[in-house]
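Only one protein chain is missing; all other protein chains are in place.
We call the chains A and B, going by the order they appear; numbering starts again at 1 in every chain.
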Amino acid sequence: MRASETVAIETTAPEQHRDLTDAVRDVVRRSGLASGLCHVMVLHSTAAVVVNETDDPNIGTDISVALDRAIPDRDGWLHDRIDDNASAHIKAALLGPSELVPVRDGELVLGTWQRIILMEFDGPRKRKVHVQLLPS
Amino acid sequence: MRASETVAIETTAPEQHRDLTDAVRDVVRRSGLASGLCHVMVLHSTAAVVVNETDDPNIGTDISVALDRAIPDRDGWLHDRIDDNASAHIKAALLGPSELVPVRDGELVLGTWQRIILMEFDGPRKRKVHVQLLPS
Partner (left out) sequence: MRASETVAIETTAPEQHRDLTDAVRDVVRRSGLASGLCHVMVLHSTAAVVVNETDDPNIGTDISVALDRAIPDRDGWLHDRIDDNASAHIKAALLGPSELVPVRDGELVLGTWQRIILMEFDGPRKRKVHVQLLPS
């Protein structure tokens, strides 16, 4: 079994949501894992990974807008004195860099409306997503 | 070792918090896992799993109220044009669908005041919770 693989994603806007499910599914299939867990982690501090719906792509936008309202850009954040992306760090910390999805019979176990989504908060950038596989 | 099991939960209100700890503990015991990790994931995009206190059940209510204040219903969300539950999706994405709890000597490793809680944001509904077990 191949235990891990890194997927490269290039985001194209300051804020963006990108469906990673197909890319992760390919990694799981190449790995040969039959049963266990799949860990999907973005290796950056101003992006996040969430699990939610993408059938209506507006949900990703709604998540970004809700975070923009709660954590406005340049709202007196200390880190903005050094680098102009404090709000992106705060949003990324709130959502977290990773999600964990079960694998059964070689396939991701997700609900009908669940997908694995990369949330970009400080793009456009090249992002690395690490996928680690663990057997049950 | 039985590697996974699905628990069915029927919520009874639009927003609700339900303590899953006893049900998860039963799955761990049935599995025969001695040491490792237990992954608890709700297979839906408008509910979440958190770890916090339930000894005072008001804490679950406080968490729901705090999210209601930060992400009000029907506050211009795009997804409400298609399905009237955008705020539930946003709240679920913020909390995340899953938690991971260590297992030692066949028992969940939780702090004195920690319990595994299902947060419902779009009930009442039938919810599936997938429990996956991994050996250390």
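One rule holds for everything that comes next: a residue touches a chain if its C-beta (ideal position, glycine included) is under 8 Å from a C-beta of that chain, and two chains touch if they have at least 3 such contacts.
The model shown is predicted, which means the values in this text are computed figures rather than measured ones.
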Seminar exercise, completed: Of B:7, B:50 or B:78, the residue that touches the missing chain is B:50
Exercise. If the hidden chain were put back, which of B:63, B:92 or B:131 would touch it?
Worked result: B:63
Problem set entry | Options B:94, B:118 or B:131, residue touching the unrepresented chain | B:94
Problem set entry | subunit B residues that touch the omitted chain in the full complex | 35-37, 50-53, 56, 58-59, 61-63, 65-66, 70, 94-96, 99-102, 104, 109-111, 113-114, 134-136
For this session: Could I get the residues of subunit A that touch the absent chain, sorted low to high?
Result: 1, 3-4, 39, 41-45, 70-71, 77-79, 81-83, 86, 89-90, 92-94, 96-98, 100, 128, 130, 132-135
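Just so we're on the same page, only the chains that are shown with their structure count from here on.
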Problem set entry | Rounded Å distance, subunit A centre to subunit B centre (Cα mean) | 19
